[in-house]
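Here the structure comes first, spelled out in structure tokens, and everything after it is commentary.
Missing here is one protein chain; the remaining ones are kept as they sit in the complex.
Let's look at chain A:
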Amino acid sequence: MSEATPQDQAAAWIEIVSFAICEQAFCLDIGHVLEIRGWTTTTTLPHAPDYVIGMMNLRGNVLPVVDLSMCLGLGKTVPESRHVIIIACINEKTVGFLVDAVSNILTVNAADMQSTPDVSSERTAAFIKGVYMVEDTIVRAIDVHQILQQQEEVSAA
């Protein structure tokens, strides 16, 4: 690593948004995050998979809100005003992720991402692409592409 130029090192630093779901810490790359909003009511969609809560109005854009907790197998969230929606842009689609609370914006080194432990279930393996150790906590990095893909597969079925 001693040969690495300063540019290389700079490029390795990424910013992540960390948030909590059921007292577990998760994060996603800040590049995906457009904004963070408080919970607003959504419009129920017919024939939608159970983790798609409904459609929300973001200044005239109509976008789906996904219950990340449901996606990750942590149970259905009953949304209240304390809940938070992270508006993310993935593959030109805008999606809202419902989470318990947003914790922090952290700068981590991309090289510091550790692989998900082997104990992982199929679902963990699919949606968690790795973990960061931030001080004493484990922050699970969510693979947003997988989540979006699952949404597409389920709804196409």
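Throughout what follows, a residue touches a chain if its C-beta (ideal position, glycine included) is under 8 Å from a C-beta of that chain, and two chains touch if they have at least 3 such contacts; residues count from 1.
Throughout what follows, contacts and distances are computed from a predicted model.
A.B. asks: Can you pick, from "Carbohydrate ABC transporter membrane protein 2, CUT1 family", "Ferredoxin fas2", "Phosphate transport system permease protein PstA" or "Chemotaxis protein CheA", the UniProt name of the chain not shown?
C.D. replies: So, among "Carbohydrate ABC transporter membrane protein 2, CUT1 family", "Ferredoxin fas2", "Phosphate transport system permease protein PstA" or "Chemotaxis protein CheA", the name matching the hidden chain's UniProt entry is "Chemotaxis protein CheA".
A.B. asks: Of the residues A:17, A:33, A:56 or A:86, I need the one that contacts the missing chain.
C.D. replies: Looking across A:17, A:33, A:56 or A:86, the contact with the absent chain belongs to A:56.
A.B. asks: Decide which residue listed in A:24, A:94 or A:146 touches the omitted chain of the complex.
C.D. replies: Reading the full complex, the residue touching the unseen chain is A:94.
A.B. asks: Just checking the interface: what residues of chain A touch the absent partner chain?
C.D. replies: 41-48, 50, 52, 55-57, 59-64, 93-95, 152, 155-156
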